[in-house]
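Only a part of the assembly is drawn; its chains keep their places, and the rest are absent.
Read from first to last, the chains carry the letters A and B; within each, the first residue is number 1.
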Amino acid sequence: MAVHEHRLQVYWGHCDPAGIVYFPRFFDMFHEAMESWFSTGLRAPYDDVIVERKVGFPSVHTEADFQKPTVFGEAIVVELRLEHLGRSSMRLGYRIRGEADVDDVRGTGATVCAVMDLDPQSERYRRSMLLPEDLRAAMQAFKDR
Amino acid sequence: MAVHEHRLQVYWGHCDPAGIVYFPRFFDMFHEAMESWFSTGLRAPYDDVIVERKVGFPSVHTEADFQKPTVFGEAIVVELRLEHLGRSSMRLGYRIRGEADVDDVRGTGATVCAVMDLDPQSERYRRSMLLPEDLRAAMQAFKDR
């Protein structure tokens, strides 16, 4: 399955008094990985999709399992996989690992996103909508890569 | 099942450009609800347990489902229930609701915490340990309430 890799540095402000990443920060990292996936994996920058095209992707479910701590100063990779592509939702799987070793897994996670109409002029405003065809095609192409 | 209620205000900084709580912030709220539960539900302030007694509660699993958005300016309640009490772990269930109505549920979640020895002098340092007896008794008493 195709993988989008989102690289990042663990900064001081990500970490708690135990010196490790405070776990809610991983959900920020998951979201940022999704945003960079839209830009580089789908060639559809997330801000264009949200702001210009008024299509939103609210999370309806999310989860994570943590196997090993990630400490201050580490370089890590958040891997994103498109686990399921539905007509008006998708499931993104995440894997947090050390940068130097693909098997140095710290945790895994997933988010199920709905597709939501954000156009205030639309009669479906703030309701579920079908994933626009071009985005769907780009996601399918990523999945098949 | 006994409930610990953690009340809070949805501030500007919790919210995203859609004007609703950015979902990773709910995991901060879950953690804060756990911290206030230690203080008022267990009479064992979380900072004493961590810093003085050197017993930690790292999350090994967490999850959340979001049903309805929570918007900027709302007063909400995070309800905490002790869903499972093990020998060296526990599962805390969360329910996010509007302050005015117990049935106005926005989302639910859960966190499984391990119990970890944080004493650098201990031979079990940073490894799993049994929940200390007094904390276990206080949690059981909360559960039976």
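Following the convention adopted for this analysis, contacts are C-beta pairs under 8 Å (C-beta built on N, C-alpha and C of every residue); 3 or more make two chains touch, one makes a residue touch a chain.
These numbers were taken from a predicted model, which means no experiment stands behind them.
Student: Given the 2 placed subunits, let me have the overall number of copies in this structure's complex.
Tutor: This complex, considered in full, is made up of 4 identical copies.
Assume only the chains that are shown with their structure count from here on.
Student: Give, as an integer number of Å, the spacing between the C-alpha centres of subunit B and subunit A.
Tutor: So the centroids are 24 Å from each other.
Student: For the complex, which residues does subunit B have touching subunit A?
Tutor: 17-18, 22-25, 27-28, 31, 50, 56, 58-67, 69, 118
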